[in-house]
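In this view, the complex is presented without one of its protein chains, the others remaining in place.
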């Protein structure tokens, strides 16, 4: 079977990534877009694009009937969900299949079983994959959790049964904070996944986040594409990912990759997926969850293994066998990904909306940029404020760090504040350079990590003055917005990315 | 020893490439520029830049005293020559070393010996590297060549003893054309290399151009980084290069790579270099020449081997040993490079000068663009009209061809005519797809290869009309240049890139 | 011509003058620079110092009072002084108003007019860009007025809650 027309049920950089894969495979790319995205790059790049509603995701990118309608109208024969949005919705996968279309992802049944984290834990236990000590029960109320928490011990984590991606997670240090954390996590989980169920896991201090990329075909071949380490996180949100992991020795690497293959095989997995593990300072590792979709950080795997994951997703979705064996896959060199966000590290990482007036991505050998916007595009309040993923590949980890520093410095993003100086500060820490960053590192050292306000170079002031002189004649100050509230004591607020 | 400040004695995309390597290695990059290049991207990217004269290369990029002056003034401790210009000038290499600076390239003696093609042939013969049958003699005049030609037989090639890169080469089909070819080649050789000496080689029909990348350190390690095939040529100018070669079996690949190592070892080679071979339809191969510098097409080797050649050039120049062994180097996937020229395939490939008003390089996984200009830059008459090198890397050759097609289609260059449609036509030939292109293929089938004038899509006309409507008010027609002469019978001329 | 920019609470004055030969001089504090300059694509400026041979390419954008500049591998965001901004900031701080730091939707209002609150207590929860933003009491006090309800979409700077802080 050959696929001819694909509905891309997503937006932004991942929609662009999928459109590029479609072009190479000779598949027509059909985009859908919300009001906020009418001028977006992925809409321009698609062969055809359909508006599907208001900017709020529930009105557009989460609206299953509208998406199926467009797929039918546009004559699609398959649907790629990207990541986020409906990518782990078994209801959407089922609706796509019921419409007679190919779902570019694992089966709805697999999504359901791995998506409910509590069921996934049970499955993995049966399959003999090691699990973090924890507590789960249907219909557990706060009282049940509070009682179970006593036997697990603090600190512990509250997690959402229904989802992943850092949403609905709370670390609780002591018993007094548990009720509030349960309530808040439940609200977030309900909003994000429509599923209020929670479970508890022991919190492992100084843990490392290591995940294994899986690709499996419909002929029973379940292969791994080695690991990614994603321990550089702020509030459970990955910031920097890399492959290989700097801490795995060959024996542990083999063990963790084999455990991932075992986990995927246990559910009859087909298509691309990721098995996440938590590695302890003692060298143990535990199953965390399985993401039944493409990951944000898939490019680091593509760069070190030379494999095109999105192309493979389409191929296995049509029933093709994988074109390689496990023995033909190896890691070469070192790849690092940095996520560039429109946010202000100096102001509690608040998202920084606005028009990206200038976006000049870095170029050069071993640099890949996955982004979904061009100069003039708006970063809006409606979606994740990630502007770009910058990925580098170099012969060694030290080379890759140097390459990334230069790539970040070469990136020009004007019109909104970004986390680039924070990323640079992270890359420059002794801990990152030595590969010693654990998942709590960024949060524990946030104040020290925040780069000092740099001296402003006189050349910067001169360039501004030249520019203002240049536009003097047409210059006016409209009664617009201002940054004036930033330093007000009244502006203080607590925030976190979900 | 650590290098701190590098003079980049070159321009355009290769200067940009070297500046990027300098940044990653922590080396300050000093650019030099001619009048025509005052606004060029490489000048902007350098840490400091010095004007060195008029646009004519002899006034600027070929002016050794000026270059040495700048190197001293700017406090440089090394010089990278790029390719072309003075990269194979032993006089320049010597002047750099006499000024107490590190020359990022092989020794002047090596350059001289390999640069004089006739001496290189003698050396290779001694070293046991197979040679194309031919004729060479000091002070040979036309009469001597005409007499030698009789014993070699026609067709044969006239070549310049003093240089490479397709300059000063003529294929001569029969005896009557030899005198004119000798005169014309001698004039070109004198212009290009300041050396009028020529030699003859038997012309091998349907030959393939296969070259092997060498990297060698000062500790006697001479390694190869496998081959590139560059058989897609028009008038001896490479257009498309790839690695691996689609025709080599493992046995021949090993033999040719070992011959290259033997050739480089015979001259005590240090730094990066390329040994070019000609492969016959019968599976034989002969030494062609050795290029004692970085090649235009080095990126395809970087992509399939994962090695950073320019970084290695700096490292071995400082005396470092190579950081890998031959056994650690392998080819993975397939890489292709297309050279995008400002030239008009529909008008005898005449260079198309003018302002590149819009340049949007392609982006995406496995795509690398090495270019030296940005929107608004001029393509001038003074230098090679290459606008960009587009390089792709993909798991298989078929994948790489598809990726390249998309990359070329995604490339937007407005304001000058380019060879992109010709490159696409080449990629689409059955011969290229089957890996059957030999060095005469393009010239032999030029008329058939020229893409038909495509139908203009109505959307293109509509976009033009919209734009003209938009700028109607400010529209005027100055008494400028015109394309009107293109179709005049009087405009007919013969041309070739040297 | 004089220009003033604010960067992280510090004001910088630049005096920029065109010379008859097309070059410029700029004075910042005790430093004076002579240079030639011209625009490139993307609003970039190319500046070449006459004395040192040093050169930079600076990308610049200006919108309202905001100024962004990228030079030597780093970006800086500055503002030009605006008297209206200062007035508004002063007013906000004096009156005990808690304002939205960014546009978003109100997902919870956890206090009512007259409630006593302690420092750090959550007053209102906003959701914006997939983030939950808790607006908390900066000090102990009493709620004077609540200006929003669950489901409201609020603009940046809009008052959410007024506090009496004694």
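By written order: A, B and C. Residues from 1 in each chain.
We adopt the following convention: a residue touches a chain if its C-beta (ideal position, glycine included) is under 8 Å from a C-beta of that chain, and two chains touch if they have at least 3 such contacts.
Source: prediction; values computed, not measured.
Taking every chain of the complex into account, the omitted one touches A, B. In the complete complex, the residue from B:65, B:176 or B:454 that touches the missing chain is B:454.
Residue in contact with the omitted chain (choice from B:205, B:360 or B:398): B:360. Here the missing chain is touched by one residue of B:109, B:258, B:443 or B:468, and it is B:468. If you put the missing chain back, the residues of chain B touching it would be 184, 187-188, 191, 346, 350-351, 353, 355, 357-358, 360, 375, 380-385, 406, 409-410, 412-415, 417-418, 420-421, 453-454, 456-472, 477-498.
Taking the whole complex into account, chain A touches the unshown chain at residues 39, 43-46, 48-50, 74, 374-376.
Just so it is clear, only the chains that are shown with their structure count from here on.
Common neighbours of chain A and chain C, listed by label, are B.
When C-beta pairs in contact are tallied for each pair of chains, A-C comes out on top.
Between chain A and chain C the centroid-to-centroid distance comes to 29 Å (mean Cα coordinates, whole Å).
Centroids built from CA atoms put chain C at 50 Å from chain B.
Residue positions of chain B with contacts to 2 or more other chains are absent. The set of chain C residues touching two or more other chains comprises 42.
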